[in-house]
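Here the complex is missing one protein chain, while the rest keep their positions.
Then we have chain A:
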Amino acid sequence: MALRESATFGRGVIDDIQRAAETGVYDIRGWGAKRAVPHFDDLLFLGASMSRYPLEGYRERCDTDVVLGDRNARYPLHLQTPVTIAGMSFGALSAQAKEALGRGASEVGTSTTTGDGGMTPEERGQSKHLVYQYLPSRYGMNLADLRKADAIEVVLGQGAKPGGGGMLLGQKISDRVAEMRTLPAGIDQRSACRHPDWTGPDDLAIKILELREITDWEKPVYVKVGATRTYYDVKLAVAAGADVVVVDGMQGGTAATQDVFIEHVGIPTLAAIPQAAQALQELGLHRKVQLIVSGGIRSGADVAKAMALGADAVAIGTAALIALGDNSPRYAAEYEALGSAAGMYDDFQDGRDPAGITTQDPELSARLDPVEGGRRLANYLRVLTLEAQTIARACGKAHLRHLEPEDLVALTVEAAAMARVPLAGTTWIPGVKSHA
């Protein structure tokens, strides 16, 4: 008789149980959710033909710029492409990687973002538009850097771990990282999951007021949430005064989080966008308070789909690291020596990244040339933008922002229900009353 693997207790599950039994600790890792969830791959565009008119591929303009945070700030951000770089901390990433992100983003006129751990001079110096994260830990938070920022992002959560705080394991707490965080070097560092000086949306409104007062109403204030009760969270963030809302779906990357958290908490990006767009529309503020979406953005098609569902811009984390060289087959032998493989490496918490990106080791991080890394990232960002433009023109749009849900259909019933677009070839949107 053929051998039969259990669907409930598969080999992966058996591995997990045995690992837990051996070590007595849960698995902490980087990357994002690895399970399959309904995603942008389950959507398709309806190109124009008779009923809609396409734009000429290489002749007619399709603009890509976006203004972020013009509701209250004297100096909103004006980006040339709606693809931004998500917040990733110095500490999680090497100083070289941070600098490369700044260089690549600046080359194509988009923004980059600090992370849990403060602002480094390398990053500020190389980033034309730098968003400064305001996190519960307030590591490295200071008045001078706040005033150097181009925008402030109040972080309530991340898609990889909505409701969770941060952690940076001791092997990555180098002297420089420790000093920036005012902590002893080498300890396993926890960061809080709740802000220390405000609780709930009414307090957040006052906190945002304070940040505006401190920075003389110059800078846009973003609020970032992990996708869970997105409809309500977006409404509350806007009520608290957010100029921009960042929604990070459950596939979003992380530097170090419990595997159980990554895989089991939060909702897919696809399900979160329509909720966020609906909340903004009901407030009469869609496109006035901008929506940035992240979590699993890989291609220009993903960018276009997120925007068609209502995003004004997207943010990328994992894909940006891959563009820098993360998981490259070039390091196959070294990944194997670490018990991993090129294409599967997710031990960002471990600090031994052969690609020199998620490490504080001086030798490893020296492998990443920030200029070359920046060039690669800029190339990748250009490709994303060109791809999104290609699709937008085919849909007859002279600006990426003009993409709309009516341009989309879904391949599966699940995706149709989550994205609130019809199942391909039908008028059926599960859960939405048909007017046809």
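Some notes on this structure:
As a convention for this text, a contact is a pair of C-beta atoms (placed from the backbone, for glycine too) under 8 Å apart; a residue touches a chain by one contact, two chains touch by 3 or more; residues count from 1.
Note that in this section contacts and distances are computed from a predicted model.
For the chain that is left out, the UniProt protein name among "Sulfite reductase", "Nitrate ABC transporter permease", "Glutamate synthase" or "sulfate adenylyltransferase" is "Glutamate synthase". Only one of A:67, A:146 or A:383 touches the absent chain when the whole complex is considered: A:146.
Residue A:170 is the one among A:170, A:343 or A:362 that touches the chain missing from this view. One of A:138, A:287 or A:352 touches the chain omitted from the figure, and that residue is A:138. Across A:188, A:263 or A:334, the single residue that touches the chain missing here is A:188. Of the listed positions A:67, A:209 or A:332, the one in contact with the omitted chain in the full complex is A:209. Panel shows chain A; residues 24-25, 137-138, 141-144, 146-147, 167, 169-170, 181-184, 187-188, 190, 192, 196-198, 203, 206-207, 209-210, 213-217 of it touch the chain omitted from the view.
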